[in-house]
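For this depiction, one protein chain was excluded, whereas all remaining protein chains were kept in their positions.
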Amino acid sequence: MTTGREAIQKRTTVDVRGVTIGGDDFVVIAGPCAVESRDEILTTADAVRRSGARILRGGAFKPRTSPYSFQGLGEEGLKLLAEARETSGLPVVTEVTSPELVDLVCRYADILQVGARNMQNYALLEAVGKVRKPVMLKRGMMSTIEELLLAAEYILSSGNTGVVLCERGIRSFEKATRYTVDISAVPVIKKQSGLPVIVDPSHGTGHRDYVASVALAAAAAGADGIMVEVHPSPDNAMSDGIQSLCFADFAALMDRLRPVVSAVGRRIAPAGSR
Amino acid sequence: MTTGREAIQKRTTVDVRGVTIGGDDFVVIAGPCAVESRDEILTTADAVRRSGARILRGGAFKPRTSPYSFQGLGEEGLKLLAEARETSGLPVVTEVTSPELVDLVCRYADILQVGARNMQNYALLEAVGKVRKPVMLKRGMMSTIEELLLAAEYILSSGNTGVVLCERGIRSFEKATRYTVDISAVPVIKKQSGLPVIVDPSHGTGHRDYVASVALAAAAAGADGIMVEVHPSPDNAMSDGIQSLCFADFAALMDRLRPVVSAVGRRIAPAGSR
Amino acid sequence: MTTGREAIQKRTTVDVRGVTIGGDDFVVIAGPCAVESRDEILTTADAVRRSGARILRGGAFKPRTSPYSFQGLGEEGLKLLAEARETSGLPVVTEVTSPELVDLVCRYADILQVGARNMQNYALLEAVGKVRKPVMLKRGMMSTIEELLLAAEYILSSGNTGVVLCERGIRSFEKATRYTVDISAVPVIKKQSGLPVIVDPSHGTGHRDYVASVALAAAAAGADGIMVEVHPSPDNAMSDGIQSLCFADFAALMDRLRPVVSAVGRRIAPAGSR
Partner (left out) sequence: MTTGREAIQKRTTVDVRGVTIGGDDFVVIAGPCAVESRDEILTTADAVRRSGARILRGGAFKPRTSPYSFQGLGEEGLKLLAEARETSGLPVVTEVTSPELVDLVCRYADILQVGARNMQNYALLEAVGKVRKPVMLKRGMMSTIEELLLAAEYILSSGNTGVVLCERGIRSFEKATRYTVDISAVPVIKKQSGLPVIVDPSHGTGHRDYVASVALAAAAAGADGIMVEVHPSPDNAMSDGIQSLCFADFAALMDRLRPVVSAVGRRIAPAGSR
């Protein structure tokens, strides 16, 4: 019943400005949901780097359910991300939300994120398939793994081989968490494709109290990394504050993550490294 | 409980080249999943018009889960739709899949369809919000009614007041049907907004044996119309043949639909009318 | 992949003390969620009978999610139901929640209800399979149609051929309604088995504003009846008041139902009949 997935059978690693996803390192991506200000992104970049994050995240173009919600700083946000890369040395991931924005986002980002709501936006998939930057493709909240792999195939068959998949929680009837992290997606994707896969416990649970447990679970299950929302002052964040960690909680998470990553035979950057 | 939906509180009707959706008439939209050939679309247009359909559907740009599936005829398909409009007199609805295609599709279509996979493609919503053609917005198979109404708000707040909503089935655990038609969505949408709402029993059930029952249910539940896939030879269709009706089955459905539509105090075009 | 369903292939009708379910009549079952008092059940029985209901419902043993919620009047409730049958002439349906209660409930009820939470309580299914009263088996809120039919098979293969199935809404991610009524279940069940099937729009939607639309939809889709919660004073009901209709709303629903039932070629009891 499944159509061809010609391009994704070989095990691959993806290089993001010198950081390898899918190899021996367990890669932690961290940063705020949205770039809100120069101070917010620079201090966060410095804090997460010191705790061992390897890539900085931050949204400049925010796809929001309501047209009346904060939509992000746009290009100004991209410039701030680039400045944070300079000061921290961390490569940067940010979301691109439409084909027309691909060129602009490529000028600033080291890896392009395609968000869950756009997982089947085929025009966008084809557009990011034609650039020379790697892509992080998030699973739609009600998309099957099969559909995720076929969406990846749109990018790969357009010529871009640098695809990282991200499990970020699916929709279920359970309401104690915002979404239901499908932890089995990690071994299923590993069995069915050669692409690196990371887990987003922040969006996946929607609540900071549950982020650490799911982050540890992801490492144990064999994920190649995680993406975590961190904010200088989560209670004052302009979006998703309830699921963001403060700097101290992120540092504590990294301390708990290290022995688990070692236990499954992977490496993780030490605290304080650069 | 939710954020603003300023633009959609008043009961509205939408005019599609002289056909009013949301008024006393129960409007049947019919046609093939994809425009495949001149003969296919012209004969289908003629057949569905004679049975009482008021608008012709047909896909020229097809968003497909796999990049290796048939993607539609593109502009050639749009031209064939326009020809079918000339010969049948029926206005035409067809899907637009990215912002760059909006101008092109507007030159041929009488109402633009935004498909389920693009319901939260905000760049596309804003683009169709700026044109002077009405829009049919399909509910995402993973989207709540709340999110559907907020997606509509993107179009309405961009200046386009001609929005028709379409319930086309949501994803559930049940696998006897392709999706689960959420029949309650009809009264919920009617209560929470003033926008017209139609039901798509073809995609909703994914199987022609169940289309008629769900079509009748939609009429009884208070929907303003239905959209049904009809093909000259369903078993030979290039996409979605299993859920398409042949001409005779569509005519039989219309015969069963008439008394139900009358029973709820609506009107429906008689067979053979033009 | 499906195991045997030997017993349920023939189209059957079920006789409930003279009321036939699954034949030409569209049978309306109505009454309160729970039997609360003598006055409540007698006045409700009289009111629903006058509007055209054919069977009286009322819970005496209530399966409740919390052990601290009202659990029903028990045998006292059964006695009140029997008295209401005498005064109204309506047969009575009530739920049985464990094998030990089957004999007791059989002494009072005309048709035994197995609730959604007990759909796979096989000891109970076998127990009701051994009695000479018909059974109404409600679909579990997260059970497939396949599993519903196999649960029915437990009853049928135990020797009881009087089984009526009831679609009462399944669990989905949508939260505008309490459950999602799977209207397609009606034609799917009709195709795959010969058993009568009714719809419960009260539990299915969880909100009285949506009950009428879904009731009409059920009739149009080909259901053999509906089961509706009616209470003398819904806002004061001990359980499920928000989804219960008052007498006037029930009468109005019946008036809207009659032309739809006629439109699909079925009959419905006139108002005021006995």
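Note that the chains take the letters A, B and C in the order they are written out, and that residue 1 is the start of every chain.
What we mean here is this: a contact is a pair of C-beta atoms (placed from the backbone, for glycine too) under 8 Å apart; a residue touches a chain by one contact, two chains touch by 3 or more.
Everything numeric in this text was worked out from a predicted model, so none of it was measured.
Touching the missing chain, out of A:Leu73, A:Ile111 or A:Ile145, is residue A:Ile145.
The hidden chain makes contact, of the residues C:Gly140, C:Gly169, C:Pro187 or C:Pro201, with C:Gly140. Check A:Thr12, A:Thr205 or A:Ser244 against the missing chain and you find that the one touching it is A:Thr205. Think of the hidden chain as still there; on chain C it touches residues 3-4, 63-69, 97-101, 117-118, 120-124, 140-143, 147, 150-151, 153-154, 157, 171.
For chain A, the residues touching the absent chain in the complete assembly are 142, 144-146, 170-177, 180-188, 191-192, 204-205, 209-210, 212-214, 216-222, 256, 259-260, 262-264. Interface with the hidden chain, as seen from chain B, comprises residues 171-173, 175.
We adopt the following convention: only the chains that are shown with their structure count from here on.
Nearest to the global CA centroid, when each chain is reduced to the mean of its CA atoms, is chain B. A separation of 34 Å divides the Cα centre of chain B from that of chain C. Listed for chain A are residues 142, 171, each touching two or more other chains.
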